[in-house]
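Here the complex is missing one protein chain, while the rest keep their positions.
A, B and C are the chain letters, set down in written order, and residue numbers restart from 1 in every chain.
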Amino acid sequence: MNYQAVLEDIVTTLRPFLGADGKVASYIPALACIDPKQLGIALHTCNGEEAAAGDSATPFSIQSLSKVFTLTLAMQRLGDALWERIGREPSGSAFNSLVQLENEQGKPRNPFINAGAIAVADRLVSHVQGKGNRGSAKADILALVSSLCGEPIEFDAEVAASEAATGYRNIALANFMKSFGKLDNDVEAVLDTYFHQCAIRMNCQQLARAAGFLCCDGAHPFEQDSEVTNERQTRRINALMLTCGTYDAAGDVAFNIGLPCKSGVGGGIVAVVPDRLTLAVWSPALDATGNSLLGMKALELFVAKTGLSVF
Amino acid sequence: MNYQAVLEDIVTTLRPFLGADGKVASYIPALACIDPKQLGIALHTCNGEEAAAGDSATPFSIQSLSKVFTLTLAMQRLGDALWERIGREPSGSAFNSLVQLENEQGKPRNPFINAGAIAVADRLVSHVQGKGNRGSAKADILALVSSLCGEPIEFDAEVAASEAATGYRNIALANFMKSFGKLDNDVEAVLDTYFHQCAIRMNCQQLARAAGFLCCDGAHPFEQDSEVTNERQTRRINALMLTCGTYDAAGDVAFNIGLPCKSGVGGGIVAVVPDRLTLAVWSPALDATGNSLLGMKALELFVAKTGLSVF
Amino acid sequence: MNYQAVLEDIVTTLRPFLGADGKVASYIPALACIDPKQLGIALHTCNGEEAAAGDSATPFSIQSLSKVFTLTLAMQRLGDALWERIGREPSGSAFNSLVQLENEQGKPRNPFINAGAIAVADRLVSHVQGKGNRGSAKADILALVSSLCGEPIEFDAEVAASEAATGYRNIALANFMKSFGKLDNDVEAVLDTYFHQCAIRMNCQQLARAAGFLCCDGAHPFEQDSEVTNERQTRRINALMLTCGTYDAAGDVAFNIGLPCKSGVGGGIVAVVPDRLTLAVWSPALDATGNSLLGMKALELFVAKTGLSVF
Partner (left out) sequence: MNYQAVLEDIVTTLRPFLGADGKVASYIPALACIDPKQLGIALHTCNGEEAAAGDSATPFSIQSLSKVFTLTLAMQRLGDALWERIGREPSGSAFNSLVQLENEQGKPRNPFINAGAIAVADRLVSHVQGKGNRGSAKADILALVSSLCGEPIEFDAEVAASEAATGYRNIALANFMKSFGKLDNDVEAVLDTYFHQCAIRMNCQQLARAAGFLCCDGAHPFEQDSEVTNERQTRRINALMLTCGTYDAAGDVAFNIGLPCKSGVGGGIVAVVPDRLTLAVWSPALDATGNSLLGMKALELFVAKTGLSVF
């Protein structure tokens, strides 16, 4: 299939709608000032083929997309022990998040809601301490993402500071879990890791490559014979993305698009067609569920044009 | 692949565990007295190949599996209008069901929770009335399932009566939705339909065949050129099964098995491998989440042996 | 104190506001067609003194005020055993009612929310059965209220039928409790009692007299040496009225008025000044919390003018 043509076609189709609808995330200034009239798309296949169109080289704040990478790191390091602290079920509506955390005694429903990603960060911080405190969880996260991209990836310090200064809801979640004895480390250390992972800057091309292992049973995109995750773990990450990856729209995304997806409030979405390819799309304006409006449209078009879907 | 050998192998592997663990559903006498030491498995492929092992010819109460067929019927008849009354999101924990129904003003989260299936039944009752009250929703449901099986399928009158006599929770749900103006018909008529659909008796071979359209883009298993649902609708039913089909274990089932599944408290499970085959398993003893304990084990073994999974 | 002058003064002060604000309960036709421009007030003192002003002789549907009388009857008959099935805590917001019922396994928070009054009705039905089914709970309720008023009191059959025909929320509550095994009798029998008690018709003068035992340690208003409830029980009913008697405005009513009150959606309110007097007010237009708007104003004026308050 001529993927390059498909991606260009999608961008051409959607460009007229740029800026028409949706709202850029405004909870921190660094995100609020992004120009909404941007759209990028890129893909990376199992065979290493790549294609890209639109603003695919423009870096943006990956925000919750980082949860895919920290989950990957935690699965590498803790194996099944990770799941003692974190569930694998969709959370139902956002409305219930805190009730559920209370009802389930501080154990988050899954690693892709904020509470779950904070619990994952706690595990990563503990792992570094277990090695005698050499390095840091933040450094480990950057190292993984940089290795997957084949080039250095950095935090946006301004965004990280902004998250820390105004992240009251996340501070509340972390302290709430701590009150149930479900975080082992200092709340500050855990949140510092979490706020930094959200502030990673990447572009669509880098994201498609970095998440490329998800479409080929966990194989590293460049390092031959190197495995990011094993086949079983890879399938499980995809399953979590499909059931829990797009906030309270996971059911609708499965219904309409039918691919494992993880989205972020920066406007990025990563989608996986198992055994075929990984897609990354980006457009900053969000719909009411917090997912990129045109990003989701781009995925719908991609599925319609290629017939690729897990169902 | 020699599916017959695979199924026999699974039954042989699991037979020693029959009766060891889990509990038969006990909320109505007709279910409570079932011998738990039974295990059946059957499959139907896109090409019409069939295979079966164990107690695959023993009929049982399909209970919530009926929700797949009533959803199918409602999608045939109402198209997208169906979704005005019913959501498509996982419900989070069982614990939240009534809260969510209250918070969402009587609109059920999805068609596979009880509230959602009752709302689907209300749509089917309305459809019959719209045709001048010829026939009944109950007859329509039996007609669909019988056509898909190629042989007559019946309700178990005793089970239906038992459901009606003790179904206080379902009566509560229906009246609660009615109080929000979300059921158009008399609560009694809607529940009569619902209690009967739960009381349908089928065996694994019939179920695998009847749900066979889900693995081949909606094509009727026997009637050539006849479409049960179109390709898009078929994918959507599979997506709903994966995200919402197994109570509050949907995330875990996606994580561990990776196939769209719908389960019932009678111990049956239907699973779909898109473009390949539909599986039906049955073993009456349930795990803590209300899913068939050995049925889920059988699906795990099937995926491990065949490598078939959507992820 | 010249209570007659006080009451007349209150009616004169509030009459200009009749019809200006608030809304008549509209969930059943029989209530929706009431003229909102009515205001009655009456009181009955410990010494048997009575006073009344405005539309104090106009009968209206007492609705939830009946919960005071059924609670009284149940305390007479069951003593402390009543509290095995019903709590004594405020329910927090209406929003939580079903959550709490689910969380507390079908045991209602208190006897003045609908679920609690339905549980009280179930106890009264069981009591009649325990006596060999002579009479009925409905007859017992009318007998108590008639005895307290000194004249026959009746149900409004039209209102009772209307409640039964449209009371989906109450049917849902009763079935939900039944599903937890918390109602011993048939849901229909219990609800028939409940819908009838809500449909009792009384006027302010009758209500002030009938609830007169609450201001004089339980003494019957006419029958000397006869005790409706003992001193301890009487104090407890007053305590429940203060903490739970006015829906989700109980805190505000305690804060602003400072008297035990029970209100109904028919627009009636009964208030008690312990050791002094019982007041009944009525005006059909309700505020956003479901309490009579001018009724509450009348009570505020009464407290301001007389300085009577429990605090």
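Basically, contacts are C-beta pairs under 8 Å (C-beta built on N, C-alpha and C of every residue); 3 or more make two chains touch, one makes a residue touch a chain.
These figures come from a predicted structure and were not determined experimentally.
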{"item": "Partner chains on view for the chain not depicted", "value": "A, C"}
{"item": "Residue touching the undisplayed chain, where the options are A:R15, A:K131 or A:R169", "value": "A:R169"}
{"item": "Residue touching the undisplayed chain, where the options are C:A51, C:L71, C:I153 or C:A254", "value": "C:A254"}
{"item": "Interface with the undisplayed chain - residues on chain A", "value": "95, 98-99, 102, 168-169, 171-176, 178-179, 187"}
{"item": "Sites on chain C contacted by the missing partner chain, in the whole complex", "value": "87-93, 95-96, 99-100, 103-104, 109-110, 234-236, 238-240, 242-244, 248-252, 254-256, 258, 260, 274, 309-311"}
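Note that only the chains that are shown with their structure count from here on.
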{"item": "Topology of the chain contact graph, where touching chains are joined (line, ring, star, complete, other)", "value": "line"}
{"item": "Chain at the geometric heart of the assembly (C-alpha centres)", "value": "B"}
{"item": "Chain C against chain B, contact positions shared by both copies (same if over half, else different)", "value": "same"}
{"item": "Rounded Å distance between chain A and chain C, as computed from the means of their C-alpha atoms", "value": "56"}
{"item": "Separation of mean Cα positions, chain B and chain A [Å, integer]", "value": "33"}
{"item": "Shared interface positions of chain C, touching two or more other chains", "value": "none"}
